[in-house]
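For this depiction, one protein chain was excluded, whereas all remaining protein chains were kept in their positions.
As written, the chains take the letters A, B and C, and residue 1 is the first residue of each chain.
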Amino acid sequence: MIQLTHDVIDYQSVTESVRSDQAGAVVLFLGTVREMTAGRQTVALEYQAFPQMAETKLAELIEEAKSRWPIQNAAIVHRLGRLELGEISVAVAVSTPHRRDAFAAGQHILERLKEVVPIWKQENWADGTTEWVHPGVNAISQSQPDQAPVQ
Amino acid sequence: MIQLTHDVIDYQSVTESVRSDQAGAVVLFLGTVREMTAGRQTVALEYQAFPQMAETKLAELIEEAKSRWPIQNAAIVHRLGRLELGEISVAVAVSTPHRRDAFAAGQHILERLKEVVPIWKQENWADGTTEWVHPGVNAISQSQPDQAPVQ
Amino acid sequence: MKITVRLFAKARELAGRERIEVEIPVSGRVADLKRSLVEQWPQMSALAKHLLVAVGTNYADDQTVLSPADEIACFPPVSGG
Partner (left out) sequence: MKITVRLFAKARELAGRERIEVEIPVSGRVADLKRSLVEQWPQMSALAKHLLVAVGTNYADDQTVLSPADEIACFPPVSGG
């Protein structure tokens, strides 16, 4: 199961989709909207994707993980649009015969997702400002878009 | 949430019990009854516990994990009695601000659970024999209980 | 003194009961219990080297001194999960 959705993620169906009599272990990861980041307060996150490419990359991540671990089934669902505090942004589930592989594969898929899948989040801070999160790029305030770029 | 139960594990309520606006990550681990182990076919597992001590040890595992990782919430539910193929024997859920801690803490709790919590499983093999699983002890067939011990 | 020992898993199966009584010296230790248990319940000798002992809800090492008032459990290595 690979899916981008604007609806609430039903992580039980994501989990059920990977369960198998041939697996002894299932690891489910949920990313959730956290209130505090480096001392700043979030009220919501907005997720945007390049959908066709994101789905392709998610499928590649699962194939890559399957080439490295004996994965029975894997599923990734990522939410898009506006998410309130505590809501689930992503669910990743993997099943494997043995537990260590499930943890390793699940974590690997998450790390790679954050590196290569074209999905972006925008912080909606409690002070009313918004800010796209782009790792490695200095924060450019949305409220001053005409400011000269800092090199 | 710490619980030993003879009922089907509702892993959604286990997961919900650890979710928090202060957590950005939830990891849920499910142990499930696998059909094949080292080429032998299982039809069911029977779990037995020393309940008072098992609950004490599960609580200690959570405290130990909280001393090592910034855990928001943690929950462990272990099933007892007879489990059919694919059923869930254990659910471990942890929430943390950041994802790596959730994976590390979840995996650690599982490893320690398998070392110290007084719960045992008995294999019910497809050939009709049963066998208690005791790591480090040579298999002693139930069907030959009067056999001289092999030292 | 007579110690009542609660058994689990293969130990319970080999003894054929959930609780057994074991005679050990007064102020005997866990090591004495393990030795006496196998002498008095020889069907459990296959587990002898592997038996774990709990007093109350904690693991007890071989030096732990036992009293008849203790809640004592004895079992082979755990395999939950």
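What we mean here is this: a residue touches a chain if its C-beta (ideal position, glycine included) is under 8 Å from a C-beta of that chain, and two chains touch if they have at least 3 such contacts.
The shown structure was predicted, so the numbers you read here are calculated from the model rather than taken from an experiment.
Novice: Among the chains present, which touch the one that was left out?
Specialist: Looking at the entire complex, the absent chain's contacts are A.
Novice: Could you tell which one of A:I2, A:A49 or A:L85 touches the chain left off the display?
Specialist: If we include the chain that is not displayed, A:A49 is the one touching it.
Novice: In the full complex, which bits of subunit A touch the chain not displayed? Write them out.
Specialist: On the subunit A side, contact with the omitted chain comes from 31, 47-50, 52-54, 56-57, 78, 89-90, 110, 113-122, 132-138, 140, 142, 145-146, 149-150.
Criterion: only the chains that are shown with their structure count from here on.
Novice: Considering only mean CA positions as chain centres, point out the chain farthest from subunit C.
Specialist: The chain lying farthest from subunit C is A.
Novice: Indicate the whole-number Å distance between the mean C-alpha point of subunit A and the mean C-alpha point of subunit C.
Specialist: Comparing mean C-alpha positions, subunit C is 50 Å from subunit A.
Novice: For subunit A versus subunit B, what separation do you get between their C-alpha means, in angstrom?
Specialist: Distance between chain centres, rounded to whole Å: 27 Å.
Novice: Could you state the distance in Å from the CA-based centre of subunit B to that of subunit C?
Specialist: 24
Novice: Hey, what residues on subunit A touch two or more of the other chains?
Specialist: Only 99 qualify.
Novice: Touching two or more other chains, which residues of subunit C qualify?
Specialist: Residues 81.
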